[in-house]
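Got a structure here, written out as structure tokens. Questions coming.
Note that one protein chain is taken out, while the other chains of the complex remain in position.
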Amino acid sequence: MEPVVVFFLLGVAGGLLRSDLKFPPAFYEAISIYLLLAIGLKGGVELARHPLASVIVPSLVVLALGVAIPLAAYPILRYAGGLKRADAASIAAHYGSVSVVTFAVASAFLVRQNVSHEGLLTVFLVLLEAPAILIGVMLARGVGAGTAFGPVAREVVLGKSVFLLLGGLVVGWVIGPEGIAPLGPLFIDLFKGVLALFLLEMGLVAARQSAALRRFGPFLLVFAIVMPLLSAALGLTAGHLLGLSIGGLTLLATLAASASYIAAPAAMRIAVPDANPALSLGASLGITFPFNLIVGIPLYYQAAIRVNGG
Amino acid sequence: MEPVVVFFLLGVAGGLLRSDLKFPPAFYEAISIYLLLAIGLKGGVELARHPLASVIVPSLVVLALGVAIPLAAYPILRYAGGLKRADAASIAAHYGSVSVVTFAVASAFLVRQNVSHEGLLTVFLVLLEAPAILIGVMLARGVGAGTAFGPVAREVVLGKSVFLLLGGLVVGWVIGPEGIAPLGPLFIDLFKGVLALFLLEMGLVAARQSAALRRFGPFLLVFAIVMPLLSAALGLTAGHLLGLSIGGLTLLATLAASASYIAAPAAMRIAVPDANPALSLGASLGITFPFNLIVGIPLYYQAAIRVNGG
Amino acid sequence: MEPVVVFFLLGVAGGLLRSDLKFPPAFYEAISIYLLLAIGLKGGVELARHPLASVIVPSLVVLALGVAIPLAAYPILRYAGGLKRADAASIAAHYGSVSVVTFAVASAFLVRQNVSHEGLLTVFLVLLEAPAILIGVMLARGVGAGTAFGPVAREVVLGKSVFLLLGGLVVGWVIGPEGIAPLGPLFIDLFKGVLALFLLEMGLVAARQSAALRRFGPFLLVFAIVMPLLSAALGLTAGHLLGLSIGGLTLLATLAASASYIAAPAAMRIAVPDANPALSLGASLGITFPFNLIVGIPLYYQAAIRVNGG
Amino acid sequence: MTTRRKLLTIVCESDLEKKLGDEVMAFGAHGYTVTEARGRGAGGERDAAWGPSGNIRMEVICEAAVADSIAAHLRKTYFEHYALVLYMSDVDVLRGEKF
Amino acid sequence: MTTRRKLLTIVCESDLEKKLGDEVMAFGAHGYTVTEARGRGAGGERDAAWGPSGNIRMEVICEAAVADSIAAHLRKTYFEHYALVLYMSDVDVLRGEKF
Partner (left out) sequence: MTTRRKLLTIVCESDLEKKLGDEVMAFGAHGYTVTEARGRGAGGERDAAWGPSGNIRMEVICEAAVADSIAAHLRKTYFEHYALVLYMSDVDVLRGEKF
């Protein structure tokens, strides 16, 4: 098992045993800032190696993926699950958006397998963060006259997640490989250790979220495991269209399968007040996140091998 | 002098000069989490090299040491020192338990002397943390019918110190040397620097604690220097029984001699309310901690050489 | 462009676009503590290579520089700018004191140019921090009978900036090159990455400060660009007197040109209450800081080459 | 020397801080003070261990009429769907014209 | 529109947070709010510079009878051995049934 995932399990154990370990809020914040920026930087440096024009078509395909997943999730939640409109829309937004940490764990997994991937994937990560959130708001409110998407769009794009990822991407692209070298000890070498710390904390939190979920019956539990598999299939299809390598396929499937628990919750809380956050966080963080870490990523990797080899 | 100890002295100077330097509480917390986890991890990786069965007998000996020290300290405090029961019990608990940072400084000291030690020592560190605290509660309350040790035991074992040390130990043991490698830049390479930062902060705090102690007369001052010497002798005896190397002997003596100022204060504050925390912290952090750092560790090392050579 | 400056520009962009990215106060504090201590340490280690006596004359020259700059700035602010006495005095203090981060960026710039500098420069940094603040208080209050400079002097010297720089210097000097080695991964290798993070945050803050400045008309804006050029010229003169190398000249010019936004604001706020902090911070942080980072440092380097070559 | 004003205290999830701050000002308050908080209530424990679980505590000193209209607005807008607690008391302020 | 309730504020050492929270609920309160604090008092300065020296500030809105029984309990249990300060005032709440 990927070492950083063991830290996650330690956190889950602590949460279940009700250990009084708690990260100070400022520490949690600082680690988040670091991880987002570091991922952006690394992606930007990779990106500097490619001509910018080659990014356009793949980006459009990935944007379509970011729209398709919440549109696919919504009817399942609304009609198969019988959830009320706001909840279905909010959960759809969470599953259409992405988990940056799941992406980071999948990257670490690939490094251990000695499998490389396209630099473009970090761009995909950024591109997938926002669209599903906007779709979610539309699904909840309808595309009526009175709906103002501007503020929500602004909120998401200038929200700290996208700002740091995108900002890191641009900075990495500007300063390039030699520029990043003296910053490497912080942003590259420490990355995996900090990720391990973050996963320890997320384990503590996830243990509590999954407890909250129990109240809502088996449908969400099943959804939180089946939906990532569907999304991963969509991701693999999109990646196959784009001719991605095995590493790229694995990461795109992981992105598709992952569910947001940072950007989406904050945005949905304001934009769709009548959605219950315990449902969406319980599913995305309490079930899907651990599922992807432990079962999903290796699975998507195997699938990527088949798709690429076939 | 060990470089990290110089940081401690800088902190003491700042405290005495009343500098307005103050670590934000979240920073102090974050550093503590890091140090405890890193020590656990390193120990766990070491441990993975030994068969688990060989741990049992040494563990029992060390547990006995953890019981013996507070039982030895209590009558001294109560009868020679004339302290009231609760205070004697609480201070005994502090001196029976251990200071993780003193252990870390002793390890750094050994690295500078090019002396290695058994991987087991981190296990001993974890084992010595809790028993003395329980003994302290018994000494304060009596072992009567109405006494509930469950909650105290639970509190200590799931408290963040033991949880992180033990959790780190297990994670290190599970992921082993290759698993820790990519985490090394954070958890190994930075360790000593972070320890230096922590010692700077502890210097600031210790300066204030030792000031508080002045109010309580010379007995505690003498106790805070003589008790570590007695405990170190007990530790050396136990280590000799176990056939430890010079490095192992030094560390076990240091553990025995060190007094807790994180786990014990929190537990005693709840379990033995009528003990005055200024007494126990003044002695353990204000006197014994600096004494061990500056005088104790080199002394225990010399003693370990004699014991091992003899 | 120096990579860390790109992080600053990202922060400025975030500030202007009103991104909701915000560093937790404890993170900002922790980074400040780290940077000050690391700079002190590095300087102390350098210093250990020189005989202490050789420091005395240069120190006196640099102290004179620290007195001359605020005395030169004050009449400009008061009579050319028409500012009221307290404001002129406070701004003069800011420009006479120094910006530690500007110094760090200039050092990074020199490393990229493969230009070395005298170890003494960190001592100069410490020496330049305080005198201008005292001069500022005198200018504001007059050197009358009732004026108590003791408290202000105490405040500045034991304030965390000077304490950490000076403390780091002493510790570095005591432990020397071999002592610092095991601490290097934290205090040396990570330095530039942490500096980048800090500059990102300062960009967010500077964007807001420069907005505040707009209210106060063009004089301050011009002052905030012309004054550093004048000070840099004074710094080059002093450096030439001392026979500094090109690297040393660049750094001393940068120190002279830089304006404080940590130590000076805190001290002036208490000592000169009727000075408006929006003016001094708007100028020093909103204009002079970015100006030095982007335009100033390369300029002072070019000038240093001429001075040294001439 | 002192004037009587209302002190309105709001405890709610951190995500609302920005929106609430703007609304409070729009209703005629001239300022507010925010501290980080955690707590327990009908919605369970909110322990501030990570972003979405933090609370804030916002205090607004203002005229009684302003306090009432803010309270009415919050009641209408947030009570149904958000963890939000609100209470009022009288305080005596210096410089009454400031609030 | 509003109901009168008691606001009980407790300032004490951080170590007590968990225990106090449970006790307050056990005495019939339906919630509480905690913020980090530091301070000075009879026990000297508590500057939150490290774990054992931090305070918390806990607020409980509840019925007067509940406030009184909590206060009586705290007085009995903690006054002698802990740094703990406690005060009460009246506040007007919306949704009085909540508290």
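First chain written, first letter: the chains are A, B, C, D and E, and each begins at residue 1.
FYI, contacts are C-beta pairs under 8 Å (C-beta built on N, C-alpha and C of every residue); 3 or more make two chains touch, one makes a residue touch a chain.
Predicted, not measured: the structure shown is a model, and the values here were computed from it.
Touched by the hidden chain within the whole complex are the displayed chains C, D, E. One of C:Ile180, C:Leu204 or C:Ile246 touches the chain omitted from the figure, and that residue is C:Leu204. Mapped onto chain C, contacts with the missing chain fall at residues 22-23, 25, 28-29, 32, 201-202, 204-205, 212, 261-262, 265-266, 269-270, 273-274, 277, 281. Counting the whole complex, the residues of chain D in touch with the unshown chain are 1-2, 5, 7, 21, 25, 30-36, 61, 89-95, 98. Hidden from this view is one chain, which touches chain E at 9, 11, 35-42, 55, 57, 71, 75, 79, 85-89.
As a convention for this text, only the chains that are shown with their structure count from here on.
Separation of chain B from chain E in touch steps, taking the shortest path, is 1. Shared contact partners of chain C and chain D are A. Taking the mean Cα position of each chain as its centre, C sits at the greatest distance from chain E. When you average the Cα atoms of each chain and compare centres, the chain farthest from chain B turns out to be D.
The distance from the centre of chain B to the centre of chain C, with each centre set as the mean of the Cα atoms, comes to 41 Å.
Chain C and chain E have centres, each the mean of its CA atoms, that are 45 Å apart. Among the residues of chain B, those in touch with two or more other chains are 22-27, 29-30, 185, 190. Residue numbers of chain D whose C-beta contacts span two or more other chains: 36.
Pairwise chain contacts present here: A-B, A-C, A-D, B-C, B-E, D-E [touch as defined].
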